[in-house]
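One structure is given below, encoded as structure tokens.
Missing here is one protein chain; the remaining ones are kept as they sit in the complex.
The letters A, B, C, D and E name the chains in turn, as written, and every chain counts its residues from 1.
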Amino acid sequence: MVQLVTAVIKPHKVEEVKDAVKAMGVQGMTVDEVKGFGRQGGHAETYRGAEYTIDFIPKVRISVLCDDSDVDAVVDAIVSAARTDKIGDGKVWVTPVSRLVRIRTGERDGEAL
Amino acid sequence: MVQLVTAVIKPHKVEEVKDAVKAMGVQGMTVDEVKGFGRQGGHAETYRGAEYTIDFIPKVRISVLCDDSDVDAVVDAIVSAARTDKIGDGKVWVTPVSRLVRIRTGERDGEAL
Amino acid sequence: MVQLVTAVIKPHKVEEVKDAVKAMGVQGMTVDEVKGFGRQGGHAETYRGAEYTIDFIPKVRISVLCDDSDVDAVVDAIVSAARTDKIGDGKVWVTPVSRLVRIRTGERDGEAL
Amino acid sequence: MNTTATSAFDLFSQNTNLLWIIVGASLVMFMQAGFAMLETGFVRAKNAAHTMAMNIAVFGTGATAFFLVGYALMFGGYSAKIPGFDWGYDHALGSALVGSGHWVFLWKGGFALTGGKFAASGAVAGYFLYMLAFMDTAATIPTGSMAERWKFKSFVLWGFFCGAIYYPLFGAWTWGGGWLSQLGNSVKLGNGYVDFAGSGVVHAVGGVAALTGAAVIGPRIGKYGKNGKARGIPGHSIAMAGAGTLILFFGWFGFNAASTLQIADGQFALVAANTAIAAALGCVAAMFWVWKRTGKPDPAMIMNGLLAGLVAITASCAFVDPWAAGVIGLIAGIIVVEVVFFVDQKVKIDDPVGAIGVHFANGLWGVLALGIFASGKYGVDALGAGIGWNGTTTHLDSAGSATGVTGVLYGSAGWGQLAAQAIGCLVIIVVMGAISWGFFKLSKVIFKGIRVDSEVEVAGLDVPEMGVLAYPDFAGTHEGLVDESV
Amino acid sequence: MNTTATSAFDLFSQNTNLLWIIVGASLVMFMQAGFAMLETGFVRAKNAAHTMAMNIAVFGTGATAFFLVGYALMFGGYSAKIPGFDWGYDHALGSALVGSGHWVFLWKGGFALTGGKFAASGAVAGYFLYMLAFMDTAATIPTGSMAERWKFKSFVLWGFFCGAIYYPLFGAWTWGGGWLSQLGNSVKLGNGYVDFAGSGVVHAVGGVAALTGAAVIGPRIGKYGKNGKARGIPGHSIAMAGAGTLILFFGWFGFNAASTLQIADGQFALVAANTAIAAALGCVAAMFWVWKRTGKPDPAMIMNGLLAGLVAITASCAFVDPWAAGVIGLIAGIIVVEVVFFVDQKVKIDDPVGAIGVHFANGLWGVLALGIFASGKYGVDALGAGIGWNGTTTHLDSAGSATGVTGVLYGSAGWGQLAAQAIGCLVIIVVMGAISWGFFKLSKVIFKGIRVDSEVEVAGLDVPEMGVLAYPDFAGTHEGLVDESV
Partner (left out) sequence: MNTTATSAFDLFSQNTNLLWIIVGASLVMFMQAGFAMLETGFVRAKNAAHTMAMNIAVFGTGATAFFLVGYALMFGGYSAKIPGFDWGYDHALGSALVGSGHWVFLWKGGFALTGGKFAASGAVAGYFLYMLAFMDTAATIPTGSMAERWKFKSFVLWGFFCGAIYYPLFGAWTWGGGWLSQLGNSVKLGNGYVDFAGSGVVHAVGGVAALTGAAVIGPRIGKYGKNGKARGIPGHSIAMAGAGTLILFFGWFGFNAASTLQIADGQFALVAANTAIAAALGCVAAMFWVWKRTGKPDPAMIMNGLLAGLVAITASCAFVDPWAAGVIGLIAGIIVVEVVFFVDQKVKIDDPVGAIGVHFANGLWGVLALGIFASGKYGVDALGAGIGWNGTTTHLDSAGSATGVTGVLYGSAGWGQLAAQAIGCLVIIVVMGAISWGFFKLSKVIFKGIRVDSEVEVAGLDVPEMGVLAYPDFAGTHEGLVDESV
């Protein structure tokens, strides 16, 4: 079976995480830009004298589909590559996938990875 | 265990939903900009005389990881904060999460929230 | 019960996929822009003589909530509409949804679609 | 034959003067591009097409009205008083519509540039164009302060109103030779109200409409929190705003230096240098001041500071020494920061681009500064024998000859000049303020509100009002495109 | 000594005339920035780098060709006919290449600005520069109508072709003193084909190439739905397009007013005022017209309307009264809306920026409008004793003296003028249309198609053709970066 590993990380860590995941033998991933809100908090700036807060902080979300058997390793790889030990490093989580298809070939599940 | 609550809402409701979720004691959330297509439908405009349709309507997607025990409350909070009673208010749904890690500390599952 | 069908496809296929899904009777969908990394690989360009690689390729992600009973048909519809038979066509996967609410009305699960 | 040579020279030199006016007019017209980029950069992306469209249409509407009506009301009886021009000069085309003698309030004659002399005379056409460009500048100022919420329909009426009546009114009183310009003759106050290139006539008059308009229309949704605290709503493109600022700076050389209307003395060069010096000091002063006040050198304020220096020097640029231009600019840079903060946070009038601080406050400061720093060296006889600047002959010295425009730093005679300037400021605030306030109030009735619905405002004005997205290819620029009240 | 004084004055006044030409040339050259921003704003983000690069490279390629070859073909035998210039004026540098007498079709002489007089003479250099800038304007028009699908290679050839041959051809026939300009002498039609600053020579000639080019290259993928219905494909930055529009407006003062080529009479000022008036009315007319037609005041049409007014007044700006300039602009504003709609929806030629409506249709309207509204006051003797505008002496009145350029509203003599104008229009449509059509057809053979592959077109031309993204930091600007047919 296949599972979906999702991570929200700091943007400047994308390259490193990508390399780490690739090194695991995972063949692909999908990323998008998100804004995060958490312990890290935002900060206030002034624009022409009036304050405004930037409270959503830019993050990158990474989605990796992988085999059951690889999930642990992928999660660990992401965690160690994305870690800066500073607040705001983000989260990784795993959700079950009941079916997967590769559009080009119609291959399914593990085959489709 | 942890679950993932996802909501697609109207953009101008983000602040209110954020406040409502925060008020529930949830410590973080991740948002991104999406385009929605649904009952609300799009609308046609003209550009130099030729019509074009804007049929995907901007929405904001909110992802909140929370404890099993908080899921109901979080869903309700989002629903009531995001509601305008007009078509296009959006949806909230819940998916299971089999594992969660906080990157900074390596804490897991409920601890990682 | 309800499930979530997610697809990562080539951007110029969005209209066709939308039409195919709509033709299935599905009432709505949510799309966002993502960047993909996979077999398709990236490519190198030069900017003022120095190389740089565009290794994340723009894709569109489509999320469709639908009834258990429709999942197969929706997946197939997406696959056939998005297919170009060329590398990089993308993936479709299905994840379970434990609960769904329509914000406007509070309707739940199948009702909320 | 010698005579012929001389008169060929006279004609040619007059036409060279006219050339300078046309080059200057083109530069001032180009300022519309600067305003367009500055204002559009300072609004949110969801209102960018609306703001840009206003900045183009304001020329169209304002110019049409000024062409048909405004120019005739402003200069009808005075014509193009371009020095050394035989045609046009002192040949009244029309006559007073309201008032007479030193107390003329409006003129008439030459509507749609028709009438004997108009069609034939390059001089009148050139003067018209230069004045048109100034009108355009005044007209576009409120599009900034009222941006992100103004109904396009209502804005269109403003363009016609400003070009036909609003701007020509104060214009007739000052540059048109009307009552304010004659305060020197009528009540012996210096050379009368003196405003070389329009700190008052253009900037403060446009600025007071920006103020009353913003007050009448109310603040943008979300500008003031529940506690009433002002929130910053950053503009969507600092880069665009910066480019606009530098275009305005360029255009200002036409605005100020070509206001000599002739090149026979080298004064236009001093004017240009003073303009640059005041801009530099305004920029630097605002940068350091805002840095001290908020901890960071806010780019929007660096831009506003440069423009503040330009607005402030505009009235006096031909009458002051370079060091004084520096001082005027420096003070302008501080004023703009303080006024923007004050209006935003204390008065709670919401002005997305800082138009009130830049044009209104520094327009007034510029008018007054002339009464302080004018050195008396210039403006004695700018238009020919016995005529002081602005067509006055007053302020004769003990020997009975006309004196240059003199501020209080250059002799006690300057107090009269300062008084004339203060009267001008008062008239702008009270009379032009009331007229523009009345116009916006009346517009409210005509258009059932001059402000878009709150749903439209939240969604962004571009689609509901203009039918286009400013940036359809960029993610996240429009939060909610449609009127969601279906 | 008196003689010396006189001749010093003569020399100085000639050089002042030349100065105006150089200032004007700079302004016209700056219009390239306006075109670049307008066109780039009106295309999708995924083609923005390609469109911008064309707008810069078209100057490079076109100017190189015009310098080496084009100027010689256009003016070789005529030289710089700048009024009052002793050097250059009436001193033929080369001779006719094709034709003779009133029927010259091409000149030769002064290739690469070499040859006796060229290197020494500021007058020739200045005239060359001004003409270069006009050529550049014509050359850049098709980059708009063919945007978002034109192979860069094929575009490069167009630049050289336009600068070397295409533009100089019609140029030689008109401003170069060739057969069209001599229709007054040869077949007694008014003053011959008269086109003051190039509604026809520049705009319609560039515009017809925009038309044939867009026809040959075909519509963008997705422009016409399965049912054949035109779909709007909004440009990626209304703000950028608006700024470009206002830059063009600014540059137009150089385009039109400096086309007097001298300042000895004040005519340049009337020209400038007429230019602004037509722009204003064009803007307002298009705004209201499109508002009525579609329900919203489309910003793209407000911009196109202002430009339409400018294009239309260009031919006649020196010959008409201000009221007529207003009427010409007003009609232009309506024409542009209708033609853009018609071409887009009925003719189904896809023109992303509206170049056909603005430059082609209103270029022709401008040429004809001169035959209607020219007042007869100007153009009698613009170049010296006995020479009418365009180097003709024709249309002598009953007393045997040359008359000014006169349209049908000012006497039945105007019908000859209108006929000459109509012949000019016909030549543009038929001859220049055929040449440009042939060029694009031939290019298709040379480059195996002048259009990029459909995969590239869908992906956006920026990466495949130019190797860069226009906006790499912004999400969503490029749908599919790569040729996915691997």
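Basically, a residue touches a chain if its C-beta (ideal position, glycine included) is under 8 Å from a C-beta of that chain, and two chains touch if they have at least 3 such contacts.
Note that the coordinates shown come from a computational prediction; the quantities given were computed from them, not determined experimentally.
Considering the whole complex, the hidden chain is in touch with A, C, D, E. Interface note for the absent chain: among D:G76, D:G163, D:G213 or D:P299, the touching residue is D:P299. Within the set E:S100, E:T114 or E:S454, the residue that contacts the chain not displayed is E:T114. Although one chain is not shown, part of subunit C still touches it, namely residues 45-52. Where subunit D meets the chain that is not shown, the touching residues are 2, 5-6, 9, 13, 16, 20, 23, 27, 44-46, 234-239, 242-243, 245-247, 249-250, 253-254, 257, 263-270, 272-274, 276-277, 279-284, 287, 294-300, 302-303, 305-306, 321-323, 326, 375, 377, 471, 474-477.
Contact between subunit A and the absent chain runs through residues 10-12, 33, 40, 42-43, 45-47, 54, 57-58, 84, 86-88.
The rule is short, and it goes like this: only the chains that are shown with their structure count from here on.
Identification of common neighbours of subunit D and subunit E yields B. Averaging Cα coordinates per chain places subunit A and subunit B 18 Å apart.
Spacing of subunit A relative to subunit E, judged by their CA centroids, is 54 angstrom. For subunit E, residues touching at least two other chains, in rising order: 234-235, 294-296, 298, 300, 475-476.
Those residues of subunit B in touch with two or more other chains are numbered 32-33, 45-47, 84, 86-88, 95-96.
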